[in-house]
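Quick one: this structure, given as structure tokens, is what I'll be asking you about.
Note that one protein chain is taken out, while the other chains of the complex remain in position.
Order as written gives the chain letters A, B and C; numbering starts at 1 within each chain.
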Amino acid sequence: MRRVRDIEEARMRKGNLPAVGGGEGRWEREFPLRTVIADDGSADPAAVTLSDEEAVGLYRWMLLSREVDERMVQLQRQGRIAFYIGAIGEEATVLGTVAGMRQQDWLFPSYREHAGALFRGMPLSTFVCDLLGNAGDRMLGHQMPCHEAWAAGRFVSISAPIATQVPQAVGAAWAARIRGDDMVALTWFGEGATSANDFHTGANFAGVHKIPVVMACRNNGWAISVPRELQTASETIAQKAVAYGIHGERVDGNDLLAVHAATLRARERGAAGLGPTLLECVTYRVEGHSTSDDPRAYRSAEEVEAWRARDPILRMGRYLGWKRLVAAKDTEKFRAEAKDQVRRAVEEAEAFDPKPPVETLFAGVYAEPLWQQREQLAELRAAIAADPRTASPR
Amino acid sequence: MRRVRDIEEARMRKGNLPAVGGGEGRWEREFPLRTVIADDGSADPAAVTLSDEEAVGLYRWMLLSREVDERMVQLQRQGRIAFYIGAIGEEATVLGTVAGMRQQDWLFPSYREHAGALFRGMPLSTFVCDLLGNAGDRMLGHQMPCHEAWAAGRFVSISAPIATQVPQAVGAAWAARIRGDDMVALTWFGEGATSANDFHTGANFAGVHKIPVVMACRNNGWAISVPRELQTASETIAQKAVAYGIHGERVDGNDLLAVHAATLRARERGAAGLGPTLLECVTYRVEGHSTSDDPRAYRSAEEVEAWRARDPILRMGRYLGWKRLVAAKDTEKFRAEAKDQVRRAVEEAEAFDPKPPVETLFAGVYAEPLWQQREQLAELRAAIAADPRTASPR
Amino acid sequence: MNIIQAVNDALRLEMRRDPSVVVLGEDVGKFGGVFRASQGLQEEFGKERVIDTPLAESGVIGTALGMALYGLKPVPEIQFADFIFPAMDQILSEVAKYRYRSGGQYACPMVIRTPYGGGIRGGHYHSQSPEAHFIHTAGLKVVVPANPHDAKGLLTAAIRDPDPVLFFEPKRMYRAAKGEVPEGEVVVPIGKARVTREGTQVTVIAWGAMWHEADQAVKEGAALGIDAELLDLRSLQPLDIDAIEESVRKTGRAVVVHEAPRTCGFGAEIAALIQERCFLHLEAPVTRVTGFDTPFPYTLENEYLPRAPRILRAIREVVAF
Partner (left out) sequence: MNIIQAVNDALRLEMRRDPSVVVLGEDVGKFGGVFRASQGLQEEFGKERVIDTPLAESGVIGTALGMALYGLKPVPEIQFADFIFPAMDQILSEVAKYRYRSGGQYACPMVIRTPYGGGIRGGHYHSQSPEAHFIHTAGLKVVVPANPHDAKGLLTAAIRDPDPVLFFEPKRMYRAAKGEVPEGEVVVPIGKARVTREGTQVTVIAWGAMWHEADQAVKEGAALGIDAELLDLRSLQPLDIDAIEESVRKTGRAVVVHEAPRTCGFGAEIAALIQERCFLHLEAPVTRVTGFDTPFPYTLENEYLPRAPRILRAIREVVAF
């Protein structure tokens, strides 16, 4: 009883803000929150790992990511897609990490890193087809929205069960080492996922065998309605590295430059045979968990507002302003372009048939259908022919 | 490749001896190996938490435990029991922990802590009946040898799947807190078990909710054929506490006084509302994993011999000698008495029918048998009546 | 009252009645569960009896087991039945076997509540029906209500049961199925099927959300002159074998409906039992109308689910056999 109250009081005191520049606790000092972009937008040039061009490019990616998320939530509200889960407020974490990896590196996402798939070349309209589950869906309508895969970009298949991708990333990186390839895997997961079995086994296997993998935790403060303090009693997520004898770092996840620099370091350590890195990116889930969620039921508006003020896009904008690379009107232009891009993608995607053909229901269960799938397809075809209601909602 | 070689070299260098008095590594210094009994048997009285009488009593328990283990291995070799798994070399860890708990505390064993069941009042002959799986078996012949339960002593049911008892211990201690009882749970597990899912969830749940539980890891260097270094890259097991924001300690598991003192501290912390303690007891599995194992296939005789010299019973004997409480001839007498006790228990146990009655096969699946169990019992009885071979080996 | 309210009501009443009942799981506390089944319970019973756990189903069930050993009656929630697999070891190896393996010295009764089934556009990780795994595991009971009354009455019975119970809630019907439910205690004994329509020509066997599809099919069949008997099993383990035998002895025909994939689904067991026990009465093969042998799909879930048109088709084929 007492304990739960303590937690809540601590929470109210701190408002779930990361203690920028080192908190009170021992582990917060041992794993200091690294930042690059100061509040006024300035940055120590020695700490900046992006060229000006790359910085502007990633800024635009962040704007596109935000635009996609906002627009898709709208489409969901309009009933044009059934579900959406995005990364509003976490753009610096997602894009900073993916940009810090090399082209040949494999990505093992959780379910908010759609910008990673797009960054790796998944056409936006193909992404929207996945949301629609229509005849253009690369997943053949097999998965719910936001569970895309994009093999051409080495972006693996998203699944819902939490943290399963972590040991999978370790396995792929291990395979690459066995093959002698220069490939470091990146895997993303939430702070809630660190409670799951597979975070534990993934980190432990990677530690013992020094597997080149970057384990990027999007610590966004919440796992649906469960606050980070009820997820684990550890002061930081980064310190969990200690349990596995691996390297841990904590970085301001709303600071794209900080995330990028940390990812580069982590990739380098992996490639150099020094093993995995647990990279805690401290950020915040500004919106509901997904379009199915209403966060007002479990958290305060003040907490959210405090974090809105720390928006990673504003932060990056300030840096680019300080560098005189981007002015306010440029941002407006970028935004308009992103809007346009999204509009066209939705148009293109909605042009496909709303349903993939019925045989796709049985495609890919096995490399070749067994007799059961063949018989059942025939059975279904016959049933639809006999009564078309078989294929339609009530 | 390189990595695996490194591990083996490090292993050979250190011979898997715990670095008494602080090793080279950072975490070995942060979690120093605590000892109480010095090599010459002396001990700082301020650090001793056992009365003379208790110390002698526990020494006798260690001797009994050793005698049981040795005799049961013999019985297995003679084909009188099918399997045995014991705690030779780990007696100080098992008995030091159980003796540090209070009578009302529940025990959640792995599968080597039979001395804990006996200490809590399980009659030795009942334990042997479990090994025989005979008509006197309290488990009704349902489990293989060494998977006993003893409810009267709050010693729960042993199961084979690794680490499942850890969250169970947390749940029981949590329940006690909800009920307002002064009960701290003790759970034992091997260092191999720290890789398992349930170690992770157990420790994490206990950390968040400050559950009063003592998590005692018997770090005995091996998980069947897998050396501790291939189990986890963390320097110590104790440091895994950091991941869960809980307290960790490392203690010489062959030093009964050190284990006992650490357990008292851990219990006190739990009872005071300070949450769980991960207590690493550094010890060694001197014999094979079980009677099914041949350790010569995977480890050196030298390593084993070095550890035999550090026998916890010899160590405790030296302390009692230094205290002039026990002389060599006393030990001989204790040993003879233990032998006799075991001989009588085996005799008693072997007097039971070798098989429990056939209806026990269906007892306890549910509180009351469903129709399936009733029908199947009838089916089996009829089959046995028709052909007695139904109930006998080929 | 709808099903979610009925579940909430049963939990609340049992928690009032028995201080040993505790609820735990992901998001069940302050939020009241993602489907709001435990809404308001934390306010009424406090944080020690309505517990928000970290994100680990194995931990939820493992700690629940320990609580049960100590004498509490835990009602853990698994947020979606699809997410029960991380807890399989605790459920199959531990919960199911605890009484047996300890020779009856210990028991760990608990009710594992979990929403199951498709029809909510959830794709294959929010739509599965994994009941067969648990029916195959001796030591567990498996219960599935189809309507609010049974949801309340069966959940109450499950909480009072001495054995561990898997309580599968048809999430598609959470708000869609409405009905009168008495205030105060309602107990529906576990193990009794409900004959929801009497008939002579064919026995249709269903449970949970699919009972509603079967009901529609049976009604359409009646309009075509087919006199079907419809059973809502309610409890899959223990199975009301007497009700099934009695009905099939009368009708000579049976159609079994479930959402899970056909191969090795519970329909196989029911078919096997019927032909074992009613062989000489059978006038047609026992026929299964089920989900297909694929993962649960997203877009084509209407095609995948064994809904009324396919059930009716099977009924007609069986009757015409």
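The rule is simple: contacts are C-beta pairs under 8 Å (C-beta built on N, C-alpha and C of every residue); 3 or more make two chains touch, one makes a residue touch a chain.
Given the structure is predicted, the values throughout are model-derived calculations rather than measurements.
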item: Among B:230, B:304 or B:345, the residue in touch with the chain that has been omitted; value: B:230
item: Touching residue (missing chain; options A:198, A:235 or A:293); value: A:198
item: Positions on chain C contacted by the hidden chain, ascending; value: 58, 82, 85-86, 88-89, 92-93, 96-97, 100-101, 124-125, 132-133, 135-139, 237, 260-261, 263-269, 271-272, 275-277, 279, 282, 284-288, 292-295
item: Missing-partner contacts on chain A, residue numbers; value: 106, 108, 137-140, 142-143, 147, 149-151, 156-157, 159, 161, 164, 166-179, 185, 197-198, 200-202, 204-205, 208-209, 363-368, 370-371
item: Absent chain, residues of chain B that touch it; value: 1, 4, 82-83, 133-134, 137, 139, 141-144, 147, 159-162, 192-193, 195-197, 223-226, 230-232, 292-293, 297-298, 354-356, 358, 360-362, 365, 370, 372-373, 376, 380, 383-384, 386-387, 389-394
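As a convention for this text, only the chains that are shown with their structure count from here on.
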item: Relative to chain A, chain with the most remote C-alpha centre; value: B
item: Distance between chain centroids, defined by C-alpha means - chain B, chain C (Å); value: 40
item: Chain centre separation in whole Å, for chain B relative to chain A (CA means); value: 43
item: Sequence positions of chain C contacting 2 or more other chains; value: 48, 54, 56, 58-59, 86
item: Of all residues in chain B, the ones touching two or more other chains; value: 197, 200-201, 204, 208-209
